[in-house]
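This is the structure, below, for whatever I ask next.
Note that one protein chain is taken out, while the other chains of the complex remain in position.
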Amino acid sequence: MKIFGIPIFPEQASTFAADVDALYFFVLATCAFFAIGVAVAVIYFGIRYHKKHDGEIGARIEGSLPLELLWSVIPTIIAMVMFGWGASVFYHLRRPPAEAMHIYAVGKQWMWKFQHLEGQREINELHIPAGRPIKVTISSEDVLHSLFFPAFRTKMDAIPGRYTELWFEAQTPGEYHIFCTEYCGTNHSGMIGTVKVLEPAQYQAWLQGGSMEGTLAQRGAKLFNDLACSTCHLDTGQGRGPSLKDILGKTVDLQDGSSAIVDEGYLRESILNSQAKIVKGFQPLMPTFQGLISEENLVALIEHLKSLSPNATTAAAPATGAAAATPQPAAAAVEKK
Amino acid sequence: MSGHVSPISLYITIFMALMVLTVATVGAAFVDLGQFNFLVAMIIAGFKATLVIWYFMHVKYASKLTKLTVATGIFFLAILLGLFLVDYGSKAFTQMPPFLS
Amino acid sequence: MLDQLKMPARNYLNNGHGLASWLLTKDHKRIAIMYLISISVMFFLGGLFAVGIRLELATPAGDFVQAGTYNKFFTAHGVIMVFFFLIPSIPAVLGNFLIPPMIGAKDLAFPRINLISLYIYWIGGVFTLYAMLSGGVDTGWTFYTPYSATGSNSNVVPVALGIFIAGFSSILTGLNFIVTIHRMRAPGMTWFRLPLFVWAHYATSLVQVLGTPVIAITIVMLAVERGLGFGIFDPSRGGDPVLFQHLFWFYSHPAVYIMILPALGVQSELISTFSRKTIFGYSFVAFSSVAIAVFGFIVWAHHMFVSGISTYAAMVFSFLSFSVAIPSALKVFNWAATLYKGAISFETPMLYAYGFMGLFTIGGLTGLFLATLGMDIHLHDTYFVVAHFHYIMVGGAIMGYLGGLHFWWPKITGRMYSEFFSRIAAILVFVGFNLTFFPQFVVGYLGMPRRYHSYPDEMQVLNVLSSAGASVLGLGYLLPAIYLVWSLKKGEVAGPNPWGASGLEWQTQSPPLTENFVEVPIVDREPYEYEHVAAKEKHLV
Partner (left out) sequence: MSNVAAHADDRGHAHAHHPALQHHFDTMAQQKEAAVVGMWVFLLTEILFFGGLFAAYMVYRIWYFDAFAEASRSLSLFWGGLNTAVLIGSSLTMAMAVRCAQTNKRTATVNWLILTMILGAVFLGVKVIEYADKFEHHHVPGYNFQWAAAHEAPAAGEHAVAASEGAAAAEGHRELSLTPAQLQLTTQIYFSLYFTMTGLHALHMIIGIGIMLVITRMAYQGKFDQEYYTPVEMAGLYWHFVDIVWIFLFPLLYLVERHV
C-alpha cells in the first residue's frame, strides 16, 4: 500500500500475510480504541475541570472498587483474546505441512546461501515457485543471523550448531526483500537479498538451468554467484570489494594515487590479476582468477558486469581478447587528483 | 536489647547434624536410585541449608521482614530455574544440538 | 508576596563549601546532585550518538559513516542510555533526593553506601567510556553470543565489566531504598500514607536487587569465555548461545521496569498535585507497582520468540507477557479518573504528565503487539520494536524524569525556572518525539530491520521524517539544560511549596536543611489531602 508513492504497508505475498495482517488490524483497532479513549478522557477533563481560582481543590473521590474491577477484567479478557489469536497464527507459522518443498539456507557473515534439493545454489537470491508450501531449514556457519521475508511475514534465527526452520507459501509472483534481522557484525545491513517468486512453469524452467537459454549476461550473472564474486562485491558497496554497479565508464581512484577509467580491459584485468591495480580504500584481498576462469566464462562475466551499468554502454571500449589482459596504463589511466 | 543468644549445645547439635547429612549425601550418591539420586541429593542439601539459615543465621529469631526477605530470595530463584525449564525442558525432547545426535 | 520569599539562610547547599565537602558528603541530597550532573553528561553523550545514527539514516546508502562505525554508534548509544542514563536517572537523582524527606527521615539508612554507589557508578562509567572511545564495541547493547564471545573485538570485556561495575551501584541504591522505606519512616507514616512515588521506588528497588545480580553473573560468564577460553555459550565448544539470551533477558526485561516504574511514580505525584485531588484508587496504584515488578520477572523470553526457544515455551511466555499489561492498565485508568472533578492547571510539570499519559500508553500498547506471538514473528528486530521502546523509554521514562525534575526543581534548588521557556521545551519535546518515532512504527511494519546501516530506497521518506524529528527533539532537550542552569542564579525564589503540593517534602524549606527537617515530623494525615495546603496557600496570598 502506498501513499504519494511512498510504501507504508508491506506487500502481501504469502498465505500468512493476510493472517498476520488481520491480527495486526485487530490489535491495532483495540489499542487505538484504548489510546484514543484515554486521550479523549484526559483532554476533556483537562478542559472541563480546569482550575478556576487560586486555592480551588478537587473533589475528594477516593476510588471505586467496581470501576477497578471493570477496568482490570476487561483488559484481561481482551489480552487473552490477543494471546489466543496470536498463538493460533504462531502455531500455524511453526508447523510446516508434510508435503512442503524443502530448501536449505545457510547464514554466513555476510551472505545468505541457499541450496535447492535439485542442486541449484544461490547466494543472496532465492527462486521459488508460487502456490507451493516451502520449508526452509536454516543454519549458520558463524554467528547468529535471522532470515526475514517481510512480504511473507515470517522470520527465524539462524543458530550455529543447530538447525531451525520456517515455512511459507508464496502466492504472488514478484521480487521481494530478504533481510538478515539478527545483528551479526559489521555488514549486517549488507546481508540482504531478493526472493524471486516465479510461476510454477517459470520455476521449472529456471530449475532446468536458466543459463541454457539465458543470455550471456545471465550466464555471467550465474557465474558471478558461483565463483563467489558476489560474496565480496555487494551492490550496496559494503562488501569487502567495491560495488560493481554502474561502474563502467567511471574513473576509479587507485591505491597508488593514480586513477583509471573502467572499460572492458580494466574489468578483465581486475578479474584475472586483481593485484595489479588496487582500488583506493580497499585491501588487496581479491584472489587472482588467472587460470581458473575459462575464456567463455570470462566473457560472460564481463558481459554481466556491463549489464550492471545500463547507462554507460557507449563509454566502453570493445573487448580486445587476450591483449586486454595486459595492463594499458598509458591508454586508460588519466592522471587526476 | 541484644539478639537472641542460642545455647552452645544447640550449635553443637546443628553441627553434628550437618556432618551426618554430609555423610548421608555421599552415601546416597553411591546407591543407584535412577532418576532420584539427584532429587535426594538436593533434598539433603536443602535441608542442610535450612538448618544453617534457621539456627546459625538466627532467622528463627529474626523479624518477619527478615523471614520474608529469605523467602523472596528462594521464590525468585525458583522462578529463574523453573522458567528456564519451561524452555529447556520442552526443548530437550525435540531438539538436541545436531553434533550430539 | 514575592518579596517576602527569601532563600533560607541555612540549607544543604551552603552547609560546607569546596570540592571535598561534596565528594566526601554523606548527605543524600548532595549525592543526588552529583548523580544529576553525571547522568546529564551521559544523556547528552548518548544523544550525540543518536544524532550520528539519525544522520546516517537520513539517506538509504551507507554514506555518512562506515558500517563498522555505525554499529559502534548504536551500541554506544544503547549502552550509555540504558545503563548509565536511564537506569540511574530517576532513582538515583529524584529518588535519592526525595525519599528521605517524603517519609520524614533524616537520610537514607546507609549514607556511606549511598556515596560508595556513586563512586562505583563513576568507576563503571569511566571504564566503559574509556573502552568505548578507545576502539569501541559493535555488539549492540544486547551483547548476544557467539558474536560477543568470539567475534567483534576485545573491547567487549572491558565494556561489559563497566556495566558489571555500574550494576553494583544500582544494586546498592536499591538495597538502600528498601531498608530506608522499611525502617526509617517517621512516626505515623504508615505504608498506606506513603506517597506513590515511594511505592514505585520500593518496587523498582526490588527489581534492582533481584535482577541485577543475574546480569552480573552473565557478564562474568561472558568474560571467562572471551578472556580465558572457557566454553559456556560458544556453540563450537558445545555451548548454547540461546542460554546467554535467557540469562541476559532475565535481567534486561525486568530492567525495563527499573526504567519505567519510577516514572510511573512521578506521574502519580504530578497528576495528583496539578489536579489538587487525591489519587483515584490509591491502593490499586500502589500495589500495581509491586505487581509490575514481580510479573516483570516471568515474561523475559518474549524477546526470544524467534531465537529458537521451543514452541511451547513461546506460548507460555507470550501468555505471561500480558500479565504486566493489567497492572499498567490499572495505573493509566486511575490517573485518568483522578482528573475527573479535579482543579486542573497546566504548569510545565503537568504538560509533561499529559505527554507521558499519551506516549506511555502508546508505548505500552505497542508492547502488546510484540507480545502477541504471530505478530512478533514479523515485527521482531524491526524498527517497530525500536519505536516501541523509544515510546516507552523516551516518551515515557524521560518525560516522567523531566516532569519530575521540573516539579521538584524548586525544592532542589530553591528557585523557579522560566515558565515560558519550559513550556516551549515541553511542547518541542512532545512534537519532536512523535515526529521521530511515529514513522518508525510504519517503517517497522514495512519490514525495515534494526541495526541497519543502510536500507532500501523506498523507505527513505519515513526515515527522513524521523531524522528531522530527532533534530526538533534534540533542541527540546537542549533548552532545559540552558534555562535550568540559568535559574540557579537568576530564578525567582520559590518558597517551600510553590505548587501547593501535599507531600511531606513540601513542608520543609527549599532547599532543605541537611537534616531535611528541623524536628522529626509526625504524620497524622492521609496522603494527597489538599484541604490543608489550600488553606495555607490562601493565607499566603
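Letters A, B and C name the chains as they come in the text, with residue numbers starting at 1 for each one.
Rule of thumb we're sticking to: contacts are C-beta pairs under 8 Å (C-beta built on N, C-alpha and C of every residue); 3 or more make two chains touch, one makes a residue touch a chain.
Worth saying up front: this structure is predicted, and the values here are computed from it rather than measured.
The chain we do not see here touches B, C in the full complex. Checked against the full complex, the one of C:39, C:80 or C:178 touching the unshown chain is C:178. Contact residues of chain C toward the unshown chain are 105-111, 171, 175-176, 178-179, 182-190, 209-214, 216-218, 220-221, 224-225, 228-232, 237-240, 243, 246-247, 250, 515, 520, 522.
Where chain B meets the chain that is not shown, the touching residues are 1-3, 5-6, 8, 11-12, 14-15, 18-19, 22, 25-26, 29-32, 37, 41-42, 44-45, 48-49, 52-53, 55-57, 62-63, 65-66, 69-70, 72-74, 76-77, 80-81, 84-85, 88-89, 92, 96-97, 99-100.
FYI, only the chains that are shown with their structure count from here on.
Chain centres here are Cα averages; for chain A and chain C they lie 35 Å apart. One simple way to say how far apart two chains are is to compare their mean CA positions; for chain A and chain B this gives 51 Å. Each of the following residues of chain B touches two or more other chains: 95, 97, 99. For chain A, residues that reach two or more other chains under the stated contact definition are 161-162. Chain B makes touch with chain C in their complex at residues 65, 72, 76, 79-80, 83-84, 86-87, 90-91, 94-95, 97, 99. Interface of chain C with chain B (complex): residues 182, 210, 214, 235, 238, 240, 246, 250, 297-298, 300-301, 308-310, 312-313, 316-317. By the touch criterion given at the top, residues 6-10, 19-20, 23-24, 27-28, 31, 34-35, 38-39, 41-42, 45-46, 49-52, 54-64, 67-68, 71-72, 75-76, 79-80, 82-83, 85-94, 109, 142-144, 146, 148, 150-151, 153-157, 159-162, 164, 177, 179-190, 192, 236-238 of chain A touch chain C in their complex.
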